[in-house]
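Omission of a single protein chain aside, the complex is shown with its protein chains in their original locations.
Labels run A and B following the written order; every chain starts at residue 1.
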Amino acid sequence: MSAEQTRKLIVLAAIWAALLLAPYWMAPLGGYTALATRVLVLGLAAMSLNFLLGFTGVLSFGHAAYFGLGAYGAGLTLKFLAASTPLALIAGMLLGGVCGAILGTLIVRRRGVYFAMVTIAFGQVFYYIAFQWSSLTGGDDGLRGFSRQPIDFGLFKLDILSSANNFYYFVLFCFAVVVGAMGFILRSPFGRTMIAIRENERRSRFLGIPVERHIWIAFTLSCFFMGLAGGLYALVNNFADPRGLHYSQSGDFVMMAVMGGMRSFWGPLLGATVFVVLQDYLSSITVNWMSFVGLLFVLVVLFFPRGLLGFIQRSKA
Amino acid sequence: MTQLLLFNVTNGLIIGAFYVLMALGLSLILNLSNVINFAHGGFLVIGGYIAYTITPYIGFWGALLLAPPLTAILGLAVERVLIRPLYGRDPLYSLLLTFGLAFIIEDGTRFIWGPQGKPVTIPAFLAQPLSNELFFITGYRLFMVAVVMIAVALLFLLLRYTRLGVRIRAGTLDLETVAALGINVQMLRSLNFAVGIFLAGLSGVLAAGQLGLEPTMGTGLLMPSFIAIIVGGIGSLPGTLVGGLLIGVASGLTAVFLPAASEAVIYVLMAVVLLLRPRGLFGEEGMMS
Partner (left out) sequence: MNVLEIDNVTKRFGNLVAVRDVSLSVAKGELCAIIGPNGAGKTTFFNLISGFFPPTSGAITFDGRDITKLSTHERVTLGMARTFQITEIFPELTVFENVRIAAEVAGGYRLRPWMNRSETEKIHERVEETLKLVSLETKTDRLVGELAHGDQRAAEIAMALALKPHLLLLDEPTAGMGDQETYQITQLIRRLHRDSNYTIVLIEHDMRVVFHLADRICVLDQGRMLAQGTPKEIAANETVQAAYLGSAA
């Protein structure tokens, strides 16, 4: 194994070690397990978005819609259909993914800022529906009245409702599965066409890649992942928020990806960690935390466009 | 029934006129500089608040004349400092920037003027309805439409006959060639942005008179502007005009039959247009990226 490969393996091992031991090293730092769970879920969402943004080079600014759909899908399933966590998550994933697949057909005909505009507008449709259809969704107050159910493995039950740690590890498991799938796809021939499209769309077309179709596939896949992340998020607080569908939530996800480093696989997770911690801290010390978040956006864009990991990689070279 | 229909369609046209004003500013900036100005709603709010602040000194009419240019100057400063560095880069960055800017503006106005809504006084004669029959057309609403029509007419005159206007139009089609002709593209973009923000500021003054003022009002008006542009066709100002009126009227008409859906219908309209004619009603082929 080359030095490069060994280095990568060590970094990977370090990341997973940190994730596996989070409940234990967070407490002394003033954190708590539920925070780690939240960061993990939002990090997953940011990574799902980055699957499209950083690796295919496609700017979707309405991606929170599929996240929100996942949350409502999971919540509604638990509330009205069945007291089963796995089913709720699958429902959330399907809702996000299928809507993404359908809308994707309309969206991929455009590119650049126009693509972004249309994704924002479509995202808002779902926000609006969640808000208005209050008999089903609880409207402005959000969806309540459900909770994550213990998972029955036949031989034993995993109580993820009352134990924060158990829930964290369950979420980590889901995270691992999705992240593993993402990594697998990115290393496949299809994944290479995604990167090709990002690197040079014209050349990709002139190699025989049907660009719109491949973008649609990447878009749909990322929406499925988003849906799952959304479902998990609903389980975090046993609550689904219409604001999770708003384009400002999309903006947050994009910022997490950019802040952590769009070109790196793990960047968005790092970005999510910094963003969530920062936002939590700011909102507890000042009522004008919104302008600070806005300021963060401005500063990152002007001075750190490559993000934290991009910054580190650069100083190495 | 006809009265109800008339009421709602007229309402729709009035709202539509308002969307047009917002959307035109947004469209100008989008077409020339490829920037989606998320902060456009924020500039609307600033325009309204500036008007509110200076009205006690120079009256309503003074505020109407002065607030938009003041807002435009602020816009100019913002463009120069924050947006200009981003022009060569991926449009993602200007999007994120204006996005963050919107937050700053919202919180900023809340900080300066307080979170409560502010009432705005308009001249008494405008607040009167036209007649008992047409009670729903207050003088102010007509006034708003009149101002919009004047502003739109002036905009089209500017674009058609002034040097700046011609350059903006040329730049929208082919910025590289315009630069090669020796025209200062930086300045062109700045001025174009200022014109767009002027329109936003004007919208703010008008909205304040109709809806009152509060820090969050900008975001609610941003989405319809987006949709007006998408429906009308990206890259086309006449399209934006038509788009704005169309969604206003659609919204008004729907309010007659299905009041709850009157907001949703503009999204449906957008989806239908995108399905049948992806480039929008007046959009040009190839305006894909």
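FYI, contacts are C-beta pairs under 8 Å (C-beta built on N, C-alpha and C of every residue); 3 or more make two chains touch, one makes a residue touch a chain.
Note that the structure is a prediction, hence the values are computed from the model and not measured.
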Among shown chains, those touching the left-out chain: A
Chain not shown: contacting residue from A:W16, A:F80, A:F190 or A:Y281: A:F190
Listed residues A:T6, A:T105, A:S134 or A:N200, member touching the removed chain: A:N200
Hidden partner interface residues of chain A, rising order: 184-185, 188-190, 192-193, 195-196, 199-200, 202-203, 205-211, 214, 217
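To be clear about the criterion, only the chains that are shown with their structure count from here on.
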Geometric centre distance via CA averages, chain B-chain A, whole Å: 32
In the complex with chain B, residue positions of chain A that touch it: 53, 59, 61, 106, 109-114, 116-118, 120-122, 124-125, 128-129, 132, 248, 251, 254-255, 258, 288, 290-291, 293-298, 300-302, 305
Chain B residues touching chain A - in the complex, by the definition given at the top: 30, 34-36, 82, 85-86, 89-97, 99-108, 110-111, 223, 226-227, 229-230, 234, 260, 263-264, 267, 270-271, 274-275, 278, 287-289
